[in-house]
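Below you will find the structure I want to go over with you.
The complex is shown incomplete by one protein chain, all other protein chains being positioned as in the whole.
The first chain written gets the first letter, and so on, giving A and B; residue counts start at 1 in each chain.
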Amino acid sequence: MDFEWIKIPYALLTLFIVVNFGMLLGAFIQKIGARVGRRHGIPIWQNYADLIKNFGLRTSITHGVMFYLGPVFRLTGGIGLLLFVPTIYGSEMFSNLSFSGDLILALYFVFFGTLGMALGAGESGHPHAAIGISRGLSQVSMAELPFALAVFAVALQYQTLSVTDIVAAQQGGIANWTLFTNPVAVAAAMLGFLGSMMRPPFDVVIAPQEIPIGPPTEYHSSYLALMQTNRAIFPIAKIVIYMNLFFGGAASWPVFFLKVFLIYMVSVIVGVVFPRFRVEQSIRWFLVWAVPLGVLSIVLV
Amino acid sequence: MKPELLKRMVKGPDGVEFEVEPMRDYYCDAPPTVQHGAYIKIVEDFFNWARAESLWILGFGTGCGAIEMRPLMTPRFDAYRYGIQWRPTPRQANLLVISGYLSTKTLKRAIRAYEQMQSPKYVVGLGSCTINGGMYWDSYNTIKCLDQYMPVDLYITGCMPRPEALLAGFEDLKKLIRAGKAEGANQYAERFDWYKANQKQVIHDWDMPDYNW
Partner (left out) sequence: MHALYDRLKALFPLGELTEQRANLAFATLPVEYLRPALLHLRDQEGYTHLVLLTAVDWLEDGQENCQFQLTYLLNNRAENLDIGLRVMLPREGTTMASIHDLWPTAATYQRELREMFGIDFPDSPGVYEEFILEGWNDIPPYRRDFDTLKYANDSYAQRAGRETRDPETHMKEQLYPGKS
């Protein structure tokens, strides 16, 4: 297979669109959350100001090599997840590096960032970071389980491990979406989705009022800016996977924006309605509600 | 000095003995240095705009004034729309609000929090207690003049100032930052010895290194 160099600027363009969309969407979602609390909320450009501010800080402190690499790994997780799945179905420009086994790689990348974060936060030596990361890892692993089960169910259903093929199988009408052909798997995956979006009720890990802010306790200036960039990319990348697997993918950017927003809103609506779970409560919740659904979806297929 | 701060041998959970010296191990003794901004003026102005629009306050209340900070998060005052947010860790914060009277015991913690913040950083003194001691002017245990111990960019008068006054004060601070006049961190680095001497004069059990980054 010969590599087409034109893919690199295409990939960068995808990344550029997604970063900006992620920043604006993040602020917009926060505004929606604020309106629920009858506040005005942050300005829509707030995330840009925060990002520039953090890049513009004049001093920064390191705690060692892994401390540098933590945010880098995290960002790699987000970008890798985004680039190895087709962002826009059927578009040569925005299919990026998708290949026939990309589903497995995507599953790995979902977890990659958290692992990198664990190494970096561990190096910072702050006890809050260590506690936060152990809580975060246990919760994310638990949320990942129903998602992985649902993904296997979908892969069995379509007899392929390529995201592009799965999207292709769902074309031709809304009734062909996995949402309707395999609702149990989608239900299990959406419950897992709630857990991995780091929004209430499953955001105890990074909540400022808890063990202060959890894993990123020691992170500041440029390190934090990298992680903020990832906070913009990662939810979008994750939603892209969900969109491709369960909601028919997107064939153009407007459809993409709309679908991503609507899928994001699922976790937002749940988040503003329900209070926060503690870690052991959320793990129990996933075990009782989400995992059996995932098992059931595999059995049904 | 407290026994847990002394240099001693410790046996780890894996049975290996090693030496710890808490005064050295977790801190840095290098004094702060003056940090200049970007060389190109327009870049520095751009950064200053971002700094002004993104004030991250350290969630650290020192006195009764802390109670006036909380309403700023509520729907009635909603400071978030001005780009003001609260961060729970000094590493990520760049605005330290000394909210009211500051006892010498708290001063010690405030200095450590301030020194752990990253430059450029700002200090706002809230209420008359930080200006001249306020109603605690003859107290045996509170400092009277905050700018003797850390560089203050802005004072907000009142006992207590209402949340509206705080919002107005933060808007004034933004103007200072945009004009490039809020260089408290550099002022602290330049007059480091003077600040340290003042701090040590009131903190009698100085059991930390001179600089804690």
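Just so it is clear, contacts are C-beta pairs under 8 Å (C-beta built on N, C-alpha and C of every residue); 3 or more make two chains touch, one makes a residue touch a chain.
What you see is a predicted model; the values in this text were computed from it and never measured.
In the entire assembly, the chain absent from the figure touches the shown chains B.
Note that of B:51, B:121, B:144 or B:174, the residue touching the chain absent from this view is B:144. The hidden chain makes contact, of the residues B:73, B:165, B:189 or B:202, with B:202. Note that of B:55, B:113, B:131 or B:166, the residue touching the chain absent from this view is B:131. Within the entire complex, the positions of chain B that touch the omitted partner chain are 104-105, 108, 131-133, 137-145, 148, 198, 201-206.
Keep in mind that, in the parts below, only the chains that are shown with their structure count from here on.
Across the complex, chain A meets chain B through its residues 34, 37-43, 46, 48-50, 52-53, 56-61, 125, 208-209, 212-213, 216-221, 224. Chain B makes touch with chain A in their complex at residues 26, 35-38, 46-47, 49-51, 53-54, 56, 59, 74-75, 78, 80-81, 83, 85-89, 91-92, 94, 118-120, 185, 213.
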